[in-house]
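One protein chain is absent from this view; the other protein chains keep their places.
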Amino acid sequence: MRPSRRQPDQMRAISFERNVSKHAEGSCLVKFGDTHVLCTASLEERVPPWMRNSGKGWVTAEYGMLPRATGDRMRREASAGKQGGRTLEIQRLIGRSLRAVCNLQKLGENQITVDCDVIQADGGTRTASITGGFVALMDCLLWMQERGMVRASDVAREHVAAISCGLYNGVAVADLDYDEDSSAQADANFVMTGAGGIVEIQGTAEGDPFSEEQFGELFSLARNSIAELVRLQKEALER
Amino acid sequence: MRPSRRQPDQMRAISFERNVSKHAEGSCLVKFGDTHVLCTASLEERVPPWMRNSGKGWVTAEYGMLPRATGDRMRREASAGKQGGRTLEIQRLIGRSLRAVCNLQKLGENQITVDCDVIQADGGTRTASITGGFVALMDCLLWMQERGMVRASDVAREHVAAISCGLYNGVAVADLDYDEDSSAQADANFVMTGAGGIVEIQGTAEGDPFSEEQFGELFSLARNSIAELVRLQKEALER
Amino acid sequence: MRPSRRQPDQMRAISFERNVSKHAEGSCLVKFGDTHVLCTASLEERVPPWMRNSGKGWVTAEYGMLPRATGDRMRREASAGKQGGRTLEIQRLIGRSLRAVCNLQKLGENQITVDCDVIQADGGTRTASITGGFVALMDCLLWMQERGMVRASDVAREHVAAISCGLYNGVAVADLDYDEDSSAQADANFVMTGAGGIVEIQGTAEGDPFSEEQFGELFSLARNSIAELVRLQKEALER
Amino acid sequence: MRPSRRQPDQMRAISFERNVSKHAEGSCLVKFGDTHVLCTASLEERVPPWMRNSGKGWVTAEYGMLPRATGDRMRREASAGKQGGRTLEIQRLIGRSLRAVCNLQKLGENQITVDCDVIQADGGTRTASITGGFVALMDCLLWMQERGMVRASDVAREHVAAISCGLYNGVAVADLDYDEDSSAQADANFVMTGAGGIVEIQGTAEGDPFSEEQFGELFSLARNSIAELVRLQKEALER
Amino acid sequence: MRPSRRQPDQMRAISFERNVSKHAEGSCLVKFGDTHVLCTASLEERVPPWMRNSGKGWVTAEYGMLPRATGDRMRREASAGKQGGRTLEIQRLIGRSLRAVCNLQKLGENQITVDCDVIQADGGTRTASITGGFVALMDCLLWMQERGMVRASDVAREHVAAISCGLYNGVAVADLDYDEDSSAQADANFVMTGAGGIVEIQGTAEGDPFSEEQFGELFSLARNSIAELVRLQKEALER
Partner (left out) sequence: MRPSRRQPDQMRAISFERNVSKHAEGSCLVKFGDTHVLCTASLEERVPPWMRNSGKGWVTAEYGMLPRATGDRMRREASAGKQGGRTLEIQRLIGRSLRAVCNLQKLGENQITVDCDVIQADGGTRTASITGGFVALMDCLLWMQERGMVRASDVAREHVAAISCGLYNGVAVADLDYDEDSSAQADANFVMTGAGGIVEIQGTAEGDPFSEEQFGELFSLARNSIAELVRLQKEALER
């Protein structure tokens, strides 16, 4: 039995709340159980210097954690004077994942920055950030569509969502929470599209190496979980 | 008439929501209209090196703003590599204000860090942070009281709250929102205790200098507003 | 009796020495007793990027302390790799205070940077910096006037000066030195114009909160002290 | 046909040269074609503070690139004042990969730091670093074994090696060089042990998402390539 | 003729003023013409961690320049976030020069930090800093001697002073000011002891390389200048 008493393939309660920011063009408060991430999408009508006059836009992401989002208070990165390696790694992943489903040509010379700030953490913050970040991005594209700037479905050609799966006591389980993650033998993050295409896979043995068969089980769980997440994203975006 | 159409002495809708963090010993989501600040109070059973073996505790504060809390996205301080002057100034003010009503001797050798993170900004974030930060601090002291560590009312001897008042078109008005703040001739922040004692006053002429009489009007508005804020804090802490 | 044996309303010996820099367009070595601040005003015929083509100029200030200006040697901020919160807070205050009496339109697209470097500290460095910084600024404007660039009195419409007052043993006293400041119950800095207008007020309870009546006494001392400081500034500027 | 004119499953010329450092306890200059990485393993007879008195050792890695290892000169990270996100991500990966095959208990309270410095880059620097870093680590463990400090095969229970595979014109190819990497549709790095266990998988779609079937082909190439790399590592370690 | 109209071997007006700091154990305001450097020597009764329990003391130096010490205002290093290469180079030189004449064993486990802050610059700030820094150091040692902590002449076994010499229009000249330095073909700094021993020589061709004969002329000028500086130091220390 998993510590969370969930079935191996059972995700936590998932919810997406749009329109949570007075200022941002797009926003979404995503919850994977006790992991809560506030995602905002900010539009700027200019692109980074190295993209000027390319006719293309840019989508990028930043990630942060409030100091007491975690069990023990962590030092504020702004006060430490730099973003840690983990933070940089995660925000690069979020950015790549979102860009993988975007047609930057259709965005025009605009930049959308998706900020994913973890209000409360209980494992799976990077997968929640990608999954909620996509909703915030779509929310922003719909805002632009209303103003005749783009057609949202031209820019975001597909949905993208992410899930972490792991091996707990030798069993493949979906959507690890913090306690499960701490004691898992393996942890893999999958980022996939609504059509089942692979955007990114990151699998790591925490202790002993794991086998190809076990990796296959994780993959299979991820495929189903992501299909469900995409269904929930669509529901949220139709509201 | 003020841009907000409020009466000169009318504050925005004020609310305090406790217990908003799974992890923090004390927490409070404070709202002054559209200004929302998440305040968490984190207990550590140790003090800074320069206070060791003094028998006294320490209360400190940190302040931050999510990048898109504001109308235009601001650069993330963690990415810029340092906290700006305004951030440092505000967090020093919050810390001083909270310590002004605390008996650090009664806290024992414990440190409480109050993090005030602005989720959404619409003016008055420093006064909301002090006012909500006090509720988070009390929430933490009550948590400690339940565990027999301190008597909350011994440590926090009084309430403390803060309000900004300003001169708008020559009229003294309470609780400026962002639009009002931007066009005010003067802006003053008052930090006062439940018993009406002065903890901190910061008044600034934005354009022309202002007169002692005008300052007196701001002071008078502040006194009444803070009395009301303290009443609302007490209500929130009794729930 | 105050530690300094001065009367409650008695300031320290105040002096302004102009023309102390071979290079700077304006300069003033200001002394408030043993607090000595070297103020230089540097003219640059350009403004910050965000002000270009506005037709307006800019006045800004920076503040620093030599490492052994103080009783114990303090770490050099350049070596620590950043300016501390106190430094940033003070230099923002000096800049605001000087701009409050300036007509930036009349300055044309020029920037004046007032550097206030504390050569020796004995309390009241920020008020000495504002008071002496104004003399350096005027010295620079007179330099510009001689060259037909501006009319000094058009740019600086009024004098500005500052004083710290505090409560010592329950008595309001003016111009605290370091020892008095360390044991004062309250400390308030007042920045006012020659005409008695309020530019900035910062009052802080060091221990227990203080009353409105006490604040009124501090205010009254400040008003008189600043009038005297402005008289001394004028004397120095006529020499 | 691949730009490099190699067969899809053909790696570049691979070589390991041990004993290339006068000072380091272990060292290896690894070459994957024109990608050259100098790996040194430095022994310190102490562990990081958070591991003291645990009876366990630690293996960690750092990664760097000489400024002109690349086609265009890149800014020196020491001069930029920080390690970039890519650098931090890679050095975390190298460290995790090496620790995955180590028994830290058997290492005793010693720390081994494996520095992987890219002398010349032509794609695949992270996989070359892991593969050559393992040889440097073993070289260091054999140095310790000679001095009776550990038994090398107790600490490093297995070999570990890494390869990048990618999709080029729809075909799965092994060991991408820089030109191939720049135009690949997908890029996946595999870290596996001598016994075929999975240590880490990182797959990324560069353009369109890719399919599970394609991922399977990459995996299959990687399995064979790593078996060959491990054979070459063994040869190098027997010399 | 030199721009300064001095004779080739003529130094600028040199003066040493001791006792210029209320707080520092030793201090000296040194002037080489228009180059003014405030030197303070701060005693701490502890040594850097790497020297603890060695029974020896430490003498170190730091160097800084006020932003408008120079003809054009320079960016404040504290605000830039780091000390520049030139600053680090100069403060290392000052420290080495002072230590070269000190017996650190006789100092006991005390550290003296000599801060050299350039109030006004007109060339030769590093040589003025060494020459004045030595007087501040001696001033501090005499302070310690009065309190029975050391015998000053045991710690500082010899005087040390420094001068810059250069080639101007092919002629060797002593004590270059800023204008001369800017147009000199060669610039050499000599640090020598009262007994004529060489502590440090740094000679640099600014344009074309110079000859050994020319170097010999610079050396000869330096020898005489330093003898004169040492005489003036002694005078100042006897007052």
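Order of writing sets the chain letters: A, B, C, D and E. Residues in each chain are counted from 1.
Here is the rule we go by: a residue touches a chain if its C-beta (ideal position, glycine included) is under 8 Å from a C-beta of that chain, and two chains touch if they have at least 3 such contacts.
Values in this document were obtained by computation on a predicted structure and should not be read as measured data.
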**Asked** Among the chains in view, which touch the chain not shown?
**Response** D, E
**Request:** Among D:Arg6, D:Lys56, D:Lys82 or D:Lys106, choose the residue that contacts the chain missing from this document, as touch is defined above.
**Result:** D:Lys82
**Request:** Among D:Asp9, D:Glu62, D:Asp181 or D:Glu228, single out the residue that touches the unshown chain.
**Result:** D:Glu62
**Request:** Name every residue on chain D in touch with the hidden partner chain.
**Result:** 21-24, 27, 34, 38, 40, 42, 44, 62, 64, 66-71, 73, 76-83, 87, 113, 115, 117, 119-120, 122
**Message:** To test your reading of the contact rule: which positions on chain E touch the chain that is missing from view?
**Reply:** 82, 84-86, 88-89, 91-92, 96, 100-101, 158, 186, 188, 192-193, 195-205, 208-212, 215, 219
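Throughout what follows, only the chains that are shown with their structure count from here on.
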**Prompt:** Among the chains, which is located farthest from chain C on the basis of C-alpha centroids?
**Reply:** D
**Complete:** Rounded to the nearest Å, the gap separating the Cα centres of chain A and chain D is 28
**Asked** Using the average of all C-alpha atoms in each chain as its centre, how far is it in Å between chain C and chain E?
**Response** 33
**Request:** Identify all positions of chain B at which a residue touches two or more other chains, and write them in rising order.
**Result:** 81-82
**Item:** Contacting chain pairs - touch in the sense defined above
**Value:** A-B, A-D, B-C, C-E
